[in-house]
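One structure follows; several queries about it will come next.
The complex appears here minus one protein chain, its other protein chains still in place.
Now for chain A:
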Amino acid sequence: MSDDKLVGIVLVSHSAEVAASVAELAKGLAGGATAVPVAPAGGTEGGGLGTSAELISAAAASVDRGAGVAVLTDLGSAVLTVKALLAEGDELPEGTRLVDAPFVEGAVAAVVTAAAGADLDAVEAAAAEAYSYRKA
């Protein structure tokens, strides 16, 4: 627990629709978790497929409540852009972390865990744990 402040969640996808839909799905499956700040950062600023550093920075700033921000990504440039922004040092809020997790399952786990008031370490662990769920 960290002073009742909730961890923020940013969902980065190559597609604006995917990012927004996964955000909606994760919040919906978390039930009464609407208090958790979740922001999608999907596609390019022009509305195309790709990754926008500006949209990621804006999304992270919008969900930062002082308890850290967990960023989940889909693939390729989404991962690399977040890593490059983290290396920059001042582009993302203090306590922003790229979480190594499957995008959809990890988002659900992260939002549910954050809704319980868990700290960033616990949110990260829950999201990463989603990798261990085998489907076949």
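In this section, a residue touches a chain if its C-beta (ideal position, glycine included) is under 8 Å from a C-beta of that chain, and two chains touch if they have at least 3 such contacts; residues count from 1.
One rule holds in what follows: contacts and distances are computed from a predicted model.
Student: Which name from "Dihydroxyacetone kinase subunit L", "Phosphate transport system permease protein", "Outer membrane protein beta-barrel domain-containing protein" or "Cbb3-type cytochrome c oxidase subunit 3" does UniProt give the chain that's left off?
Tutor: Result for the unshown chain: "Dihydroxyacetone kinase subunit L".
Student: Residue by residue, what part of chain A touches the chain that was omitted?
Tutor: Per the touch rule, chain A residues meeting the hidden chain are 44, 48-54, 76-77, 80-81, 83-85, 87-88.
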